[in-house]
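Omission of a single protein chain aside, the complex is shown with its protein chains in their original locations.
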Amino acid sequence: MTYSFTISIARKAGLSDPEGTTTKKALNDLGFDGVTHVSYGRTISVDVTAATPQEARSNIEAMCEKLLANPVMETYTIEALA
Amino acid sequence: MTYSFTISIARKAGLSDPEGTTTKKALNDLGFDGVTHVSYGRTISVDVTAATPQEARSNIEAMCEKLLANPVMETYTIEALA
Amino acid sequence: MTTAEVPAYAQLGMTEDEYQAVIGILGREPLAAELAMYSVMWSEHCSYKSSRSHLSCFTSDQPWVVVGPGENAGVVDLGDGWLAALRIESHNHPSFVEPYQGAATGVGGILRDIFTMGARPIALWDPLRFGPLDQPHNRFLFEGVVSGIAGYGNAVGVPTLGGEVEFADRFSKNPLVNVMALGLLKEEQLVLSAASGEGNLAILLGNATGRDGIGGASILASASFEEGDEAKRPSVQVGDPFEEKKLIETCLELYDKGLVVAIQDLGAAGISCATSEVAGNGGMGMDVDLDRVHLREPDMNPGEILMSESQERMLAVVTPEDEAEVLAIAAKWEIEASTIGTVTAGPDLSIYDSGELVGEVPAASLADDAPRYDRPSKRPGYLDTAWANEPQIPDEVDAGEVLRVLLDDPAIGDRSWISRQYDHMLFLNTVIEPGHDGSLLRIKGTEKALAVSTDGDSLRTYLDPRRGSARIVYESALNVAVTGATPYALVDNLNFGNPEEPGVMWQLIESVEGMAAACEALNVPVVGGNVSLYNQTDGVDIYPSPVVGMLGFCDPMPENPPRLDRAEEGMSIWLVGPEPQGDFAASAYDRIINDRLGGRPADADPEMARSVIDSATSLAFEIPVLHDISNGGLAVALAEIAIRSGIGISVTGVSAPDLFDETPLRIIAMTRNTTLNTNAHHQWIGTVGGTDLNFGDSGSICVTDAAAIWRNALPRRMNH
Partner (left out) sequence: MTIAVIVYPGTNCEHDIVHALSLAGADTEMVWHRDTELNGATGIVLPGGFAHGDYLRTGAIARFSPIMDAVVDLAGQGVPTLGICNGFQILTEAGLLPGGLVANRDLRFICETVHLRVESTDSVLTRAAHMGQVLSIPLNSYEGNYVADDVDRIEAEGDVILRYSDENGNVDHITSPNGSTNSIAGITNASRNVAGLMPHPERASEDILGSADGMVLLEGFVASTDLVDA
């Protein structure tokens, strides 16, 4: 059975987020004055075959820990898709 | 009043996704054999001040059209955060 | 008309006559896949049907030419077993649709042309043309193209050593993105694209085939753009420099081990073009099995597989004995490979899908039988009006004030906003980096060096295609000569409007003849080129924009080649070349200060060209500063030296209009002593020193002020 997940990865608070900062400035320059904060994240969608939903999720957790997110700089959340 | 939104941006179907392909291969190499597909996306979180929630959302829609998403290659969805 | 009423061939951009020609070749109506193949292979982009007959005036019979036009890249001999491969390409329409990916895939494509020849790509250059930067969309395109070139070139591991850029209104809806690449190889590594040996195998290497850019060649590169065409966007191709890097290393290892009989990159029209060309070039045929093509999307039909323009793919012909080793090398570099075809005695290219024959055409007919058009040409009416509209230059000008304006022009100001985004140092060959005249690269382990300059001048070629085109050849020759190199070979890129308009054909013919004559005068072979037509949007043609890439060669290289930043207190300044002739047509002064365009550019004298270019080449071995005069005339050229060296310059006896005159074939030389060792016509004009650029009665400007304006010209427009 194949399960689909979306992993959202964000830069840890307090570390610089040049993409966010630059985009905020660009939006302000374009006349969107009301924009007060912008931050960037990445999403990785993964399809994985496993025997049970639990196994699939624990697999995804292992992937995040090992490769997909960098614990020094990032935090992540996992969402299972229906 | 400040409203928060998260914009999720995905690459249009059919376009090649070298990052996704390379990451899938890396996961398989690491022993995650069950991974059958990986694709990449990005999220942008924006805080915007506006008089009404409607005004905030229409602002966000304009930002997406103008700057945040690349209509040639990407599709996007907007989510309002509570 | 609904699509149902338009015949299939017309939907694919073919004329009725062309369709009849296909029927004539096959003796029957073409199958769907066959029609698709002819439509793309006979498109302007692939077949050069409008321009081919005019390109014959270029010559390339010099003894140092190893491979002339016709192959993927030209190849010249550098002695001691070394060869250089060079090529130029355009990716204009794709870059307008999606600037980052359009430019990126343009870089990928030109690199494949180079390593297809057996060469390691060692450098890139990027001649660019955009609309004015005060319009946000033009800034968006410019930013996207530059980052696309950077994103792909840097990651694939090939340095970008320079280029050029122009901004003019007619490029707003049709920017020009050309890329030139240079490769280096040893004699024994040279490979060509002609298949031989019945029973040899065709192996497809690299990326999986997906629905990328199907019909891209015919739709994007061969037809004019209309407002609203952005809807054609699904044909955007995504570049993968990582895949290309692995493909380069794979191919170079295959050549090194002598495992390749022939090889061809996959560009426009993908598999159909590559298989028919390798087979046709060798007078052979090929059986191709589409089931064996590795696909990105499983449900593709034969026509899609044949036409797909997925990037980063190569087709290698190898012997059956070597197949296993070739596949093993591909696996080592972590790229996919599948054996998709077998070379036959010919003449047919036979395509099978699920065991069924879906197409069978004479391989050579796709290339050789493409139509050729001798399209009508007529001198366009705008010329008389333009020539009569002569520039008016006042006798009294404040040169300092004029310089303030000129140095702020984005095509005159510091272009390191661009080149800083490019890795221009990789391989440790770069002796003269971007920001001077020509680039200079050493060849490690030898005394030899290569110099390159790319040049175009669209407004001058608009005012006089013949003279303007000759002048860009001379300018590029001077740019390489001031590094110590001798002009050695040229590639050209003909960016023109809609060839079905007689005025555009006239521009093209005049331009080609002008370039050919200048090359002849310098004894420089034209070893390759590219033609990009239909650069027309909403009925407006671009300015005719031929671009040349000149390769210069020196052996040995000067020990300490001239640089713009080597001017020092007390040096004498010399002006080498003809007296100023009042040449202001399309000059920076007339365009920027007077804000108009008109007059007829001066003709460059071939005799004078040879004399000045030769003298530049030899002076480069002796003196610290040597700079050719181009955009903005003497004043701008001197300002560039003063700014880069951080020191003042005093000029005596040059009147104000002459400071901005753009008479061709002139260079500035600086010497530590009071003589200049040259036979070319020259005169002393001043001395280095102080803090100002001082033009005597004609005005002055402080070097630090000039520097600030010059440095800020692009950043102030692009960094928001």
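Letters A, B and C name the chains as they come in the text, with residue numbers starting at 1 for each one.
Here is the rule we go by: a contact is a pair of C-beta atoms (placed from the backbone, for glycine too) under 8 Å apart; a residue touches a chain by one contact, two chains touch by 3 or more.
Bear in mind that the values here come from a model prediction, so they are computed numbers and not experimental data.
The chain that is not displayed touches the following shown chains in the complete assembly: A, B, C. From the options C:D212, C:D240 or C:D590, the residue with contact to the chain not on display is C:D240. Only one of C:R112, C:R375 or C:R442 touches the absent chain when the whole complex is considered: C:R442. Across the entire complex, the residue among C:D423, C:E510 or C:D583 in touch with the chain not shown is C:D423. In the full complex, the hidden chain is touched by chain A at residues 11-12, 14-19, 21-22, 66-68, 70, 72-73.
Residues 147, 150-151, 154-155, 157, 240-243, 245-246, 332-334, 416, 419-428, 430-431, 433, 442, 444, 719 are the ones on chain C that touch the missing chain.
In the full complex, the hidden chain is touched by chain B at residues 18-19, 22-23, 26, 29-30.
Note that only the chains that are shown with their structure count from here on.
Chain B has its Cα centroid 10 Å from the Cα centroid of chain A. Multi-chain contact residues of chain B (touching two or more other chains) are absent. Partner chain A is touched in their complex by these residues of chain B: 2, 8, 10, 20, 23, 26-27, 30, 32, 34-50, 56, 59, 62-63, 66-68. Those residues of chain B whose C-beta lies close enough to touch chain C in the complex are 12, 14-18, 22, 70-73. Within the complex formed with chain B, the chain C residues making contact are 97-98, 101, 207, 210-212, 230, 233-234, 236-238, 240, 242-243, 296-297, 310-311.
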